[in-house]
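Sharing a structure with you now.
Missing here is one protein chain; the remaining ones are kept as they sit in the complex.
Moving on to chain A:
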Amino acid sequence: MIFRAIALLMLLIAPAGAEELRGTGDLGLIVEREAGSLLVVDRSERAAIGRIEGLGDLSHASLVYSPDERFAYVFGRDGGLTKVDILTRAIVNRVVQAGNSIGGAISDDGRLVAVSNYEPGGVKVFDAETLELVADIPMGSKTVGIADVPGGRFVVATWDTGEVWLLDHSAEPADPVITKLTGIGANPYDALLTGDGRTYIVGLFGEKGLTAVDLWQDPPRATRFLPDYGKDQPDLPVYKMPHLQGWTLADGIYALPAVGLHQLLWVDAATLSEIARTDLAGQPVFAVARPDKREVWVNFAPPDNDKVQVVDVLTRQVTDTLTPGKGVLHMEFAPRGREVWLSVRDENRVEIRDARSHELLGEIPAQAPSGIFFTDRAHRTGL
């Protein structure tokens, strides 16, 4: 009886509760880098449904989702780690954990959040529930390309020292077992982990080529590949570092944005040898596969950051060049690839296009939008 009375009272206090019950599978967050806010978007409605403010400096911000797709952990440029609730649209917790951070990852069990730092460098690992510091791992270097590896592990590359560190938190979260690989190459600028968690590919800025680390081997084995890429052509100035995340493994082939060249590189995943190159309209930043892996969509560094090119995986030809507007910073596909969302920073809007016809389906106003993150990322390794 008392329980029923309380339940009734609850209903009276919160009459809208039942209507407001909702899933989060079609939601997403868009980073508004200037304003330090996040726009909460609903894919089904193709609309913004709220905004979360007060997240600090969000230039180059990225985020990861909790396993229940309700909370996001946002990594800000100012070293802030912020946990937000996308249902209540509120900041749950925020710590400024370093002077300058670059990205992060969440462990496969959703319990640990690792942040990769420029200043003072290294990686810090936090309790996902409370944001209390669990482990501090100085590496004597800026770190890049952090990713979650199956088995309670994280992998990260070091910009200044050219190493890859594998941190295994499975036995003792506060005291990870560290495997360090040296001689990876000069100045890793970013890295990606394949969706199966096996191969960690490290892009190098300080020298030609890339390094692939096979995490199935014990100890992990590093292989250099494309040792000559770029050597036959003069280097162009690089106005924005390419991002390797969102890469492609289509049909056993990687499609990688070249650094300092106006090209997409196609590499056989089994032999790590170059298959072909596609000439592009500028220096690629992101080369993202449509979820069915039939097309790769590419955006560009300034001064070509008003364009997006679509490349067919079978023919490796550019099949379309779109000009959404100045400052196309990011592209995010709906999980099953029906549509693609593009942030157009200088025009303060997000464009929604049909991923097949490329036709414009809708637009959402946003303040200087950069990264777009749909909640399905919660269930994908390496994002």
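One rule holds in what follows: a contact is a pair of C-beta atoms (placed from the backbone, for glycine too) under 8 Å apart; a residue touches a chain by one contact, two chains touch by 3 or more; residues count from 1.
As a working rule, contacts and distances are computed from a predicted model.
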item	value
Protein name, per the UniProt record, of whichever chain is missing from view ("Cytochrome c55X", "Putative spermidine/putrescine transport system permease protein", "4Fe-4S ferredoxin-type domain-containing protein" or "Quinol oxidase subunit 3")	"Cytochrome c55X"
Options A:33, A:198 or A:353, residue touching the unrepresented chain	A:33
Listed residues A:68, A:119, A:175 or A:292, member touching the removed chain	A:119
Options A:38, A:84 or A:102, residue touching the unrepresented chain	A:102
Contact set of chain A toward the excluded chain (per top definition)	33-34, 57-60, 77-78, 99-100, 102, 118-119, 142, 159, 187, 189, 205, 237-241, 302-303, 305-306, 325-327, 345-347
